[in-house]
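Omission of a single protein chain aside, the complex is shown with its protein chains in their original locations.
The block that comes next holds chain A.
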Amino acid sequence: MYLIGNIALILGIVISLYSLAANIVGLKRKDRRWLESARGGIMSLAFVTSIAAFLLFYILGTSQFQYQYVAAYTNSQLPLIYKLAAFWAGNAGSLLLWTFLLSIYAAIIVFNKKKQNSMIPYVSIILLLNMLFFYIVMVFNANPFEMTDTIPADGKGLNPMLQNPGMVIHPLTLYMGYVGLAVPFAYAIAALLMKKMDAQWIKLTRRWTLTAWLFLTLGNIIGGWWAYLELGWGGYWAWDPVENASFLPWLTVSAFLHSVMIQERKGMLRTWNLSLIILSYILSLFGTFLVRSGILTSVHAFGDSNLGTYFLVFMAFMMLFAIYVVATRYQLIKKESKPIEAYFSKESSFLLNNFILVAAAFAVFWGTMYPLISETITGTKVNVGAPYFNKVMAPIMLALILLMAICPLIAWQKAVFDRFIKNMLAPLLTAIAFAIILVAIGVKGLYAIIGLTVTVFMFAVHLTEFWRGICARRKATKEGFLKAAIQLTRKNQRRYGGYIVHIGIAIIAVGVISSQAYSQEVMKTVNKGETFKVGHYDLTFKNLAETNKNGNGIVYANLDITYKGKDDGSIKPEKIFYATWPEPSTEVAIKSNWKEDLYVVLSSWESKDKVTFVVKINPFVSWIWAGGIIMLIGTAIALLGGKTTSSLRVKSQQAGGQK
């Protein structure tokens, strides 16, 4: 099996080199047979990589401790699901996962013979370069099939923090997003190489980009959810360098998804779109580099290794290559770009949205890299933490939400101001009424109230957009309300899918703003039977007890809860003593309802009768997860719809006429 694994990896290098060569020869000689052969090469590459991937799953699942990777990340007592999930717990495995996904993506692209177009050979060259790099790294530096000198009786076990359902899906989704960005990048470069300046590459990759963006979104949200459940500090986002690294491409791809609409319809912003997708792809590599290089202190990073250098070199190579390609074709791109026709139009509002998103990405990048920048310039390392990010990002995000509220109301080309005001009136009044109610019931905090009001405004705008569409449709077709709603969305999936995503973001914003502004924390040492108060909750410490699960010892505390004087059940925060880990791990207990989470941590104990707790009340945190699900649904709707843009243009003009 050792042989199979290593042969698979080495074959990976050989086949990708061959396919690269075959593609280049085929393009030079304009010979279909060479290109066909390269296509076969990519298919077999997917096959070979799948063998390697399944092999790693197999040795992990069956606990073959003669392999270093298996011994380092699992032990025999680990539940099967975590044995398998240890695939992406370490460096070598996560690189194999990356390669595996990439090879599957590449195979999907070349698979359908009918859908072949002249761009495919170029696209596959770019993807092959990527795969070649990963194979080389695995063979020479991080081989998942390396053997141990002596076979250990048992493995080291998986880090307790990684033993959570979040760990099973979070890295997977994030990688699917990262890897997915390679596809639109490859198409963009292919279009440039072929000097095709139309929007075909954008149309061909719309689903790829949207899927990648969806996975990035999910990856980030699930990551936050995992941090919230597992790390025990009561938050979901810490602006840690590694978190920022996955947030950066999300921001730039979000910008890209909007600006490509302008290019599709109007042929504007060509250079900008190319730059955005190149930037997004480079940022996805940058994220991988950051996690593996150890240049920044982060709790998430893998151990030090020289892998960082590999990534830096590859990243620099790809970046220079992309810049070269864009620069040599710049005149061509420029020639066919069209200028913007009016300030007050959807085009310019999208441009502003892009600007804000890119500014946000820059702010995050700047803060993440600041320790390195300051060390180079002044000699002292200045770390910027959450306060910087919160201060800078809050106004940027507020502007973004405000723009999201206004954008749907602005028409293409040249908007009519009167109609804009008329459409805005109802949502604006709703938002103002909401603000007045907040102040009236005694909610404090100016910034949070402003933030929530703007969010409600944005939410209301989208609801009225739906409402207007449904009413117009009912008038024309005499359909029932529900049917009209479904038909409306189905007839224009890209648009209304997008609106649903925006609504999801509004829901998340409510969660983020209120949990940032209104969370309460109490740290308290109590004796048996003692009651303490947190917000409207009264917690009574009943007793401390011990139990056993999966070979791990668990110490837990029993607490009775009353909410506003009424009995509200009990809660059991834990400390788990993992057999393979020297220190116990906190297992948070959370009691969730629609408006707040009661978050209880068993911190430490002096004796059986004297225990210290950290208790938090985090308002509206569950809205963040709910908003994530709504975003997922919205993106899925947008993904499934919108086959051709020309038919869409006709339809949207009709819809515009109805309003």
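Here is the rule we go by: contacts are C-beta pairs under 8 Å (C-beta built on N, C-alpha and C of every residue); 3 or more make two chains touch, one makes a residue touch a chain; residues count from 1.
As a working rule, contacts and distances are computed from a predicted model.
Look at the chain that isn't drawn here: its UniProt entry, checked against "Cytochrome c maturation protein CcmE", "Glycolate oxidase iron-sulfur subunit", "ABC transporter permease" or "Oxidoreductase FAD-binding subunit", names it "Cytochrome c maturation protein CcmE". For the chain missing from the display, the contacting residue among A:L84, A:A359, A:A517 or A:I554 is A:A359, taking the whole complex into account.
Within the full complex, the residue among A:T586, A:N618 or A:T635 touching the omitted chain is A:T586. Among A:Q77, A:T148, A:Q200 or A:T540, the one in contact with the hidden chain is A:T148. Although one chain is not drawn, the whole complex shows that of A:I108, A:V382, A:V439 or A:A545 it is A:V382 that touches it. The chain not shown here touches chain A at positions 68, 71-73, 89-91, 148-149, 152, 155-159, 161-162, 232, 297, 299-304, 339-343, 348, 351-352, 355, 359, 363, 366, 370-371, 374, 380-385, 387-388, 391-392, 395-396, 523-525, 582-586, 603-604, 606, 610, 612, 614.
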